[in-house]
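Every protein chain but one is kept in place in this view of the complex.
On to subunit A.
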Amino acid sequence: MVGYLVVLLLVLAAAAYWIGRTRAIASVNGDVARLHSLPGQHGMFLALFAAGPALLAIVLWSMVTPGIESSIIADRFSAELSGMGVPQVEAFIRDARAMAFGGLVGFADPTKEAAAAVYKSIHTTSAWIIWAVALLLSASGFYWAYSRIAQAYRARHVVERVLRAFLITCSAVAILTTIGIVLSLIFESLRFFQQVPLYKFLFGTHWSPQSAFTGAGAEAGAVNQDIFGMVPLFAGTLLITFIAMLVAAPIGLMAAIYLSDYASKSVRAVAKPVLEILAGIPTVVYGFFAALTVAPYFRSMGESLGLNVASESALAAGVVMGIMIIPFVSSLSDDVINAVPQSLRDGSAGLGATKSETIRKVILPAALPGIVSAMLLAVSRAIGETMIVVMAAGLAANLTANPLEAVTTVTVQIVTLLVGDQEFDSAKTLAAFALGLVLFCITLTLNIVALRVVQKYREQYD
């Protein structure tokens, strides 16, 4: 019902645009040059005021009504609900709501049906109210703006201000969402740290949250705090990231040097897009490439050398992850190497330096900060990567530095903690939030440092 209202308002806005335009032109008897603002700007102005406030009201309404409606229901049925706990009350209201809007409900009972009827009537009333409010706002906005359109009216600036407000709102939504996610991470993590002390989490060396409870069945309750030590996960993450960077850093950097300073235009025209395709391969594909091709290959190679390579090894996951981030490293490094001014290359060549001398002694030192930050961004990418490690690195939380063994990483454990039937407030699932928070802090730090370095470096050549 409210959907029709929105459509109606949009139609009104279109009409208002046309009316505003016409009126502006009429106000100067067709001599458009005399208008302060273009006719279209007057039209836009009228449309914004005819539909804008009403649409805003609808957005507000749709945000607050569910809460108000639920609290009214809870209030009316307080007698029936008095014996229930919070989750049950929530479920009751959810069901009543679903019934009112024609959804399917598992266990219907008379109380719920009564609640649904009330729900329905409240909702109908509130929809009528918003119709009335929206139309009133629309009419008065239209009237106000319409009476304003005149030769000297500065519609252009008004439109500009409204647009600015709109843009600010959009960026605010993006920022607020980020803040919201971070806050929820922090709060859920705090709940976890109430059950498991921070130091045991950060410094414990034993990780097996599948056996989270000391007892079983009815006695289950007390949390075994000693099985939430994240050190093995962290070590696994570092090991795999290290292997990945061993692969990606040199290859990516060399590729970037070749592309920026040696490759001819035609080679560059082909090689750059190909590298970018490599960056576009979904990580799942890399994942099964690692699990099905690379891991068995390493295993058989290890056997022929007399080494015992696990079928899921840190080596396989790390190498494939390294391949995945090569394009990342090379395209970032290519950018910074290209940003080194040509005049430095000329200066060096003019002194009789060869190309490789110029690159080693002038270009790379000059680009070093940028390259370092490219590497940091690549590391943060590798730390956050999930799919490849889920498929190729294994689940065993071994604390080992041996790349031939299976290890697990922070991201893999987050996945396994949250997959399956879980209650969302057990220590086990909350641990996922704590891990997420740690991961977030690490990558955030890396990114901030990297961006700082890049900024410093940019300033040097302005």
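Simple rule for what comes next: contacts are C-beta pairs under 8 Å (C-beta built on N, C-alpha and C of every residue); 3 or more make two chains touch, one makes a residue touch a chain; residues count from 1.
Everything below uses one rule, namely that contacts and distances are computed from a predicted model.
Asks: Per UniProt, what's the omitted chain called: "Lactate utilization protein C", "Phosphate ABC transporter ATP-binding protein", "tRNA N6-adenosine threonylcarbamoyltransferase" or "Alpha-ketoacid dehydrogenase subunit beta"?
Replies: Matching the unshown chain against "Lactate utilization protein C", "Phosphate ABC transporter ATP-binding protein", "tRNA N6-adenosine threonylcarbamoyltransferase" or "Alpha-ketoacid dehydrogenase subunit beta" yields "Phosphate ABC transporter ATP-binding protein".
Asks: Of A:Q195, A:S348 or A:T443, which residue touches the hidden chain?
Replies: Touching the chain that is not displayed is residue A:S348.
Asks: Can you name the residues of subunit A that touch the chain not displayed here?
Replies: So the residues of subunit A touching the missing chain come out as 264-265, 341, 343-354, 357, 361-362, 365-366, 460.
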